[in-house]
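Excluded from the complex is one protein chain; the other protein chains are retained at their positions.
Chain lettering (A, B and C) follows the sequence in which the chains are written, and residue indices restart at 1 in each chain.
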Amino acid sequence: MAKDSNASSSPPDLSVQLGPLRLKNPVLTASGTYGYGEEYAEFVAPESLGGIVVKGISLHPRPGNPPPRLVETSAGLINAIGLENVGLENFIKHKLPYLRTRQVPVIVNIFGSVLEEYAELGSRLDKVDGIAALEINISCPNVKQGGMVFGTEPAMAASVVRAVRQATSLPLITKLTPNVGRIGDIARAVEDAGTDIISCINTVAAMAVDVFSRRPKLANIVGGLSGPAIKPIALRCTYEVLQSVKCPVIGVGGVTNTLDALEFLLIGAKAVQVGTANFLSPTAVLEIIRGIERFLEVEGLARLEDYIGTLDIGCIFPFAEESCEAVGLA
Amino acid sequence: MAKDSNASSSPPDLSVQLGPLRLKNPVLTASGTYGYGEEYAEFVAPESLGGIVVKGISLHPRPGNPPPRLVETSAGLINAIGLENVGLENFIKHKLPYLRTRQVPVIVNIFGSVLEEYAELGSRLDKVDGIAALEINISCPNVKQGGMVFGTEPAMAASVVRAVRQATSLPLITKLTPNVGRIGDIARAVEDAGTDIISCINTVAAMAVDVFSRRPKLANIVGGLSGPAIKPIALRCTYEVLQSVKCPVIGVGGVTNTLDALEFLLIGAKAVQVGTANFLSPTAVLEIIRGIERFLEVEGLARLEDYIGTLDIGCIFPFAEESCEAVGLA
Amino acid sequence: MRKIQEDAWIMEHEALAQHTYRLRLESKKVAAVAKAGQFVMLRINDGLDPLLRRPFSFHRILPEQGVVEILYRVAGRGTWRLSQSSIGTRVNLVGPLGNAFNLPDDGSSPVVLIAGGIGVAPLFALMDRLFANLSDLAIHLFYGARTAAELLPEQVLEDFKLRIYWSTDDGTAGYLGRVTDLFNESMAEGLPRPSMVYSCGPLAMQYHVSKWASMHGVPAQLSLESFMACGVGACLGCALPAVRADDPAADHYVHVCKDGPIFSPGSIQWQKIQMHRAPPQIFLFS
Partner (left out) sequence: MRKIQEDAWIMEHEALAQHTYRLRLESKKVAAVAKAGQFVMLRINDGLDPLLRRPFSFHRILPEQGVVEILYRVAGRGTWRLSQSSIGTRVNLVGPLGNAFNLPDDGSSPVVLIAGGIGVAPLFALMDRLFANLSDLAIHLFYGARTAAELLPEQVLEDFKLRIYWSTDDGTAGYLGRVTDLFNESMAEGLPRPSMVYSCGPLAMQYHVSKWASMHGVPAQLSLESFMACGVGACLGCALPAVRADDPAADHYVHVCKDGPIFSPGSIQWQKIQMHRAPPQIFLFS
């Protein structure tokens, strides 16, 4: 009894277990929107986060696309950064040491243009300290398959995951692209191939043009849409994935405030990643963590895990005669 | 000479030719957002429109989904109307007569749950006066194929178009769904199957939930996202379709103002449909038509067709030494 | 019935109760044709946030002055933004939309008006109309809210010759309990049978009124709500399950914006209405 009342007055437990990965809270930063962690450290102590997913890393440094790389759209942002990154070696030498000094799970987002690059990234990072998990970005063109994006074909997606799975014992997150017909099929394929966790979604393929100059607004012509505009799409994708697999799922796409995060958790995502919202407010992630805590308090829930996945899709007919008493209308 | 200066002082020619279909201007209303034309007639004279696409018609009346049917999202709207409509007979008897009294191309959007329904809709409407074209909505589940959406599979999409093509000599528009991996493949399939025109996109599959009641916000759980949020996606889809087919293409999705419409025209769409924007302003279509006219005047173009498809994707480097003169920097 | 799109200027904007504001709009064309019970679709600003227009009933209609009033409660993003807009700024109206309240057949018996919370809004315009047409009509207004702070101040009702029955769910003013319970009790205590019941408020209240009216064979006019996009019958979004004359059990829907917002109790298939969204708690989270 005393224990119970103690429990309810102590702050709610926000921790979540995603297969092999335990996070103190369900709020991660999304790859490519939070640099290598240090960029936002003046605004948010990394220790307060569920985890940091760093900018996508390739075997070798990449300069990225020529500018313009960004276009703002209605409640959205199109980017075509071109996966600019410092490359694996520089990451390990110059970026990771800082992250190791902070008590936060570091998730390394990796990508390649052929299967072998993914595998090598996996095996080289396997030996490195201070990494909590790898996130495999399969939204990249496979140069050996005519540039077809790895993540758009179940078999190809699975082959990437298998390659990395064999190369490392680190927890694996596979990040799905929404630019497919049936995301559930891809989810099943990567689960079968051995991913521990699925995150979804990456950006939605998009485009913008300038009617005056008659030119694309991005040097790359097309890019990926993120931000609040895509949240309803991301939520639907996450829902489809949750119905297709058993492994834990991380919801990504348009999470901008507490309610957005709770929506993904409600449908069953174990955690969320916050991307574009960091640009709107560098403290967005903190506000979301605090908001979730407050929500659980108001709802009288001691543990976030008690809320996750409690979506009720049954119908309630409050004015059907049988149920009238229930709503106090007798 | 005199002719030339006359030409430039007369209002620009907004007419467009889409295969067999000639429209006085490129602005159509999108199916399901403009009722059967009469609903908005107090705000916009139907005669001023390029055309009216009516609410999707099925062989038999359909009550539609239980409410809630709508959710607003960031710069978007999710609907799950459930294709409520009065059915073919009522449409012909009670809705079409009014439209016949107005000088506007009427495009009838049709859908079915099996191939045969599409074919019968085609053959019955073939004999009806006052119809400028049919628009085939293939974003519907095929009940004979386990509910798989017709428009998500090239062969299935093509079979619908072939069925309608054999049933009618009316101009055919096929409306594509964006919820596929490669929309260009679908476009090619329906072009080969005999569609005269392609329109894209229909709504993007989406979802919304209420974190307090822990229930979906739509009785149907999932719905279709429309509005400004999806414009960058629609533009990219339209671009991909244009690269895949030779037939004329109508851009649909998030067209809210003049610049949006011009973006689709710039990349090569011959016309646009305006949907959700009608809800924001019942005179949106008029403002867009006037805006395009004004734009052509400012740009000194006599004909809209001279602007359509003039997107330039070549690179301009204004500060590369050779081109400096061009930008007046010598 | 002519529908108009018009820019309206905010002449006055006043808080009348907790989270409740009255907006006085100069809107000559709309005011000239508006009727009690009808509504407008109001665009809160030129931006896309919120995207859609919001429906509001006419609270007062003053055609001679070219003025309409709206009484609204902050319920979410849109109404919150509206509450921030200042005098002299512009909102865009589309209206008048929907059907209107009808007068009772019989002006000699009393009529009952039942208002739950912000549901009181359209009843003012209705009362104006009732008094203008039936000056001797006895009106009993049952007016309930969750708590005293949410009730409009008594003064705003002073102009009307009414009998008012106040209630609050928490007993902070008037009768402790639901307004429909108060109404029930008052009827049981011998209030004369009304010739018409008009009501506006939360769906659960409307259901109760509807049941009462059907049971007692008293005609009623309920102002109902549904989420709306177009407001003009084009999107088919604002459906409510309804009774189809030729087949009362069939799945059939009316559209609040076109067939309503005023409905008779018997036209709605109450048992098919689904609940999906909890009452908004916008002041807690964002």
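The working rule: contacts are C-beta pairs under 8 Å (C-beta built on N, C-alpha and C of every residue); 3 or more make two chains touch, one makes a residue touch a chain.
Just so we're clear, the structure is a prediction, and the values are computed from it rather than from any experiment.
Visitor: Indicate each shown chain that the hidden chain touches within the full complex.
Guide: When the full complex is considered, the omitted chain touches A, B, C.
Visitor: Who touches the missing chain here, A:Q103, A:S213 or A:Q243?
Guide: Checking each option in A:Q103, A:S213 or A:Q243, the one touching the absent chain turns out to be A:S213.
Visitor: Please output the residues of subunit A touching the missing chain, sorted low to high.
Guide: Subunit A touches the chain not shown through residues 32-35, 39-40, 42-43, 55, 63-77, 79, 81, 84, 210, 212-213, 215-219, 227-228, 256, 276, 278-283.
Visitor: When the complex is taken as a whole, what residues of subunit C touch the one chain not shown?
Guide: Contacting residues on subunit C, toward the hidden partner: 47-49, 81, 86.
Visitor: Touching the hidden chain in the full complex, which residues of subunit B are there? Just list them.
Guide: Touch with the absent chain occurs at residues 74-75, 257-259, 291, 294-295, 298, 315-321, 327-329.
Throughout what follows, only the chains that are shown with their structure count from here on.
Visitor: Relative to the centroid of every protein C-alpha atom displayed, which chain's own C-alpha centroid is closest?
Guide: Ranked by how close its C-alpha centre lies to the overall one, first comes B.
Visitor: Higher C-beta contact count, A-C or B-C?
Guide: B-C
Visitor: With chain centres defined as C-alpha means, what is the inter-centre distance between subunit A and subunit C in Å?
Guide: Using C-alpha averages as centres, the distance is 44 Å.
Visitor: Could you tell me the distance, in whole angstrom, between the mean C-alpha positions of subunit B and subunit C?
Guide: 37
Visitor: Two or more other chains touching the same residue: where does that happen in subunit B?
Guide: If we look for residues of subunit B contacting two or more partner chains, we find 71, 73-76, 215-216, 219, 227-228, 256.
Visitor: What positions in subunit C touch 2 or more of the other chains?
Guide: Answer for subunit C, listing residues that touch two or more other chains: 48-49, 272-275, 281.
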